[in-house]
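This view holds just a subset of the chains, kept in their places.
Should a chain be cited, it is by its letter among A and B, assigned in written order, with residues numbered from 1 in that chain.
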Amino acid sequence: MSITNPNRLFPLDERTRELARELHAIVEHLPIISPHGHVDPQMLRDNHPFPNPSELLIRHDHYVTRLLHATGSDLGLLLNESNPRAVWAELVNKWNVFAGTASGYWLQQEFEALFGIQDIAAMSPDSSYNLISAALGRPEMRPQALLDRFGIEVLATTDDPLSDLAPHSALSSGTGTRILPTFRADAYIDPSNPNFLSSVRALADHSGDPLDDYSGYLAALEERRDYFKRHGAVSADHGVRSPRTLALDPDTAAALYSRAVRDDLDEREKDVFGAHMLLQMAGMSSRDGLVMTVHAGVYRNHHSDTWRTHGPDTGHDIPVPTSFTENLRPLLEAYGLTPGFHLILFTVDETTLSREIAPLAGFYPSVFIGAPWWFLDAPDSAARFRASTVETAGFYRGSGFIDDTRAFLSIPARHDMARRGDAAFLARLVGEGRLSKKAAEQIVVDVVDRLPRVAFKL
Amino acid sequence: MSITNPNRLFPLDERTRELARELHAIVEHLPIISPHGHVDPQMLRDNHPFPNPSELLIRHDHYVTRLLHATGSDLGLLLNESNPRAVWAELVNKWNVFAGTASGYWLQQEFEALFGIQDIAAMSPDSSYNLISAALGRPEMRPQALLDRFGIEVLATTDDPLSDLAPHSALSSGTGTRILPTFRADAYIDPSNPNFLSSVRALADHSGDPLDDYSGYLAALEERRDYFKRHGAVSADHGVRSPRTLALDPDTAAALYSRAVRDDLDEREKDVFGAHMLLQMAGMSSRDGLVMTVHAGVYRNHHSDTWRTHGPDTGHDIPVPTSFTENLRPLLEAYGLTPGFHLILFTVDETTLSREIAPLAGFYPSVFIGAPWWFLDAPDSAARFRASTVETAGFYRGSGFIDDTRAFLSIPARHDMARRGDAAFLARLVGEGRLSKKAAEQIVVDVVDRLPRVAFKL
């Protein structure tokens, strides 16, 4: 697991491993492009030292808190900032439960690369806590210094449509990293979202239109998208349980909307209006050029008590069976061939990869295959992802790697993992006589450096 | 395929193979813990010699009879005990159809380890029949002797709720193996079960309550669970087509029940009551502590004529698409965080592994990832199982291996196959720098010896 092993994540076969090492070396030090993620822009802006190891590495990373919870830790303890040493001890004392997991892999890389800790379980929790705490006080561990050290050229955040994007403006000079906002309007367009009513009310307050004015609502969304664009945004993101899309005529839509803002829709009507709005967002993207990313197929806040007590993003968002082919058809009928429209699809249902996403991206110029997402952002899953998409759609219909992370410190480990995985995959294809070495050398660079720039219009 | 090959099921790469061999050696001779299966307790109790090779190795193993049937053998012949030599000849003469299958692998291990037969196809059917028959007459081939020889520490059977568990009582001393009953109430709680009416009638006769008394029905089920507990049971098993759960208010449930016992429910109502009862069983498990195992997603008795002629478990139970996330939500809302409640999920739909089961087990302390089940209990399937679950939930949220078999003689081969598979998987992770050798050495022991004890409260 150690980063001192230069062959980590490479194939076991000696010659193929050698080739993977050569391919990886070509891209190892290329800048990091992170066009979608959840790092807090205010944290970057403030540039304060990170408060303590638990706040930095545990509390905000629901990959980590969820597995500690599953193995018996108290979620209230983990999510509370008042006792970071006790939280830290949970992680260190149960380090074995992370063996083989993606987050265990990332944490190990971080421990070694940033704090020089080879085996976290071999030290007492207090010792490693103290060691890391001391390091966090140093100037080179401040957020902006790490942006440089990590070699992050582009970093996108994810933002509320009514955000003034002040941190982004402030950050627009002074760091070598381009920090971009991303428009994420789920709470404004999906009546099933628990914050829908308060969101549309705030939007109407902002625009000055009556709350139940459907055309004012659409115009206000367009205005906010434009605001985001003027502040550097290149994409609009959509998290949905189902990627269903649907075209309502404007009168029907307006009537549903006016009832939606009075909380007067049943479940089916909520779904219909949400599907209609997903199609509207595609229309806006086709006009204003913001890349449309869709993260589909997750049942959010599966355990109600936990959600009531601890809020969202606390580890119980669980995937559901997903399908794109029929659900996206109205959208692709309307905009699938529109020049400049980009739609990037992310899934946590692996069955969609060979069955739907690769075939769609192999026909529609607008459709891009998103990177392995969430639970699938891990070495074996990523290998399956490549093996399930490349044979149908090749390497050039993908978005490039996307870390989609809240865990700032994990960004380099994740990108390196993706690069190693791609080098390993390409090396295998060369070894099997399916690709020339020369082609692989070009592809590994394109995948890391060119595809995200193309897909996200950077 | 021979057991004389010490490297069977290990990776092809030389160094990784060496490491797998080392890891396997650590657990090779650990006792077998078999916390769920279908061995006949009466057979163990009687301890008679096995009657003949076909009765022992073919007739009761629907893995074997189904593939012989698919390749042209007459099912009536295979399932009838009157002509065991003819049945045996079917297997020997078509041995090639089992090449590459899991059951072929197990049978080969059994032929070699127990009867010294290297190549069953190289002998005439009569020769191997005679050879095995002669061996079956020896004292060391009696069931109880094999329990010792196989090193089986724990063996769970699966039993009707109204069973008096006499064999278990009789077996409670005299063997070195702990023989446990398992409460399996499908026919008592699912109105779609062909034996529902006779089962609930028998239960009411047993309890003395009126047939249509819902609270008496629940109390009778609880009484039988308690009886099982007092006879050593640690778990209650549930085989369902869909893992749907649903909370009805008691009056609605009582009304449905009183109609169910008069065979007066339509298909939808049967499903609703069954889903309600699955939730009730979780409630009982949360109170009495019996581990709840769920085997979901199988269309039982797919071919009606075969079922009418030959009965259930005759090879035509076929998997269907399965999903747990929404179906189990009512159950997990109610009991997902209940201390001491254990829910072990088994699937024959591999898509649920990375999409649902690993994410659920990565959050809910009550949820355990069951072992590869039925058609998936095979080397490549088991490797996919690990690769689809470990990256999300690690190694410590699993139940350990479960053979779930009617084929008594296959138990050691199956457990050895699982141990080899885990050793191979861990060796690969070490080889890829994702795990230290030290961690792998601990995990291989925990997976074999500790996890089943934890998950099944042994």
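One rule holds for everything that comes next: a contact is a pair of C-beta atoms (placed from the backbone, for glycine too) under 8 Å apart; a residue touches a chain by one contact, two chains touch by 3 or more.
These numbers were taken from a predicted model, which means no experiment stands behind them.
Peer 1: Report the copy count for the entire assembly; 2 chains are displayed in place.
Peer 2: 3
Assume only the chains that are shown with their structure count from here on.
Peer 1: Using mean CA coordinates as chain centres, what's the chain A-chain B distance in Å?
Peer 2: The mean C-alpha positions of chain A and chain B differ by 39 Å.
Peer 1: Mind pulling up the chain A residues that touch chain B in the complex?
Peer 2: Per the stated touch rule, the residues are 1-2, 5, 7-10, 12-13, 66-67, 69-72, 96-102, 104-105, 119, 299, 302-306, 315-316, 318-321, 348-351, 375-376, 378-381, 384.
Peer 1: Taking the touch rule as given, give the residues of chain B at its contact with chain A in the complex, in rising order.
Peer 2: It comes out as residues 11, 13, 15-16, 321, 323, 325-326, 329, 332-333, 336-337, 351, 354-356, 358-365, 367, 387-388, 390-397, 428-429, 431-436, 439, 442-443.
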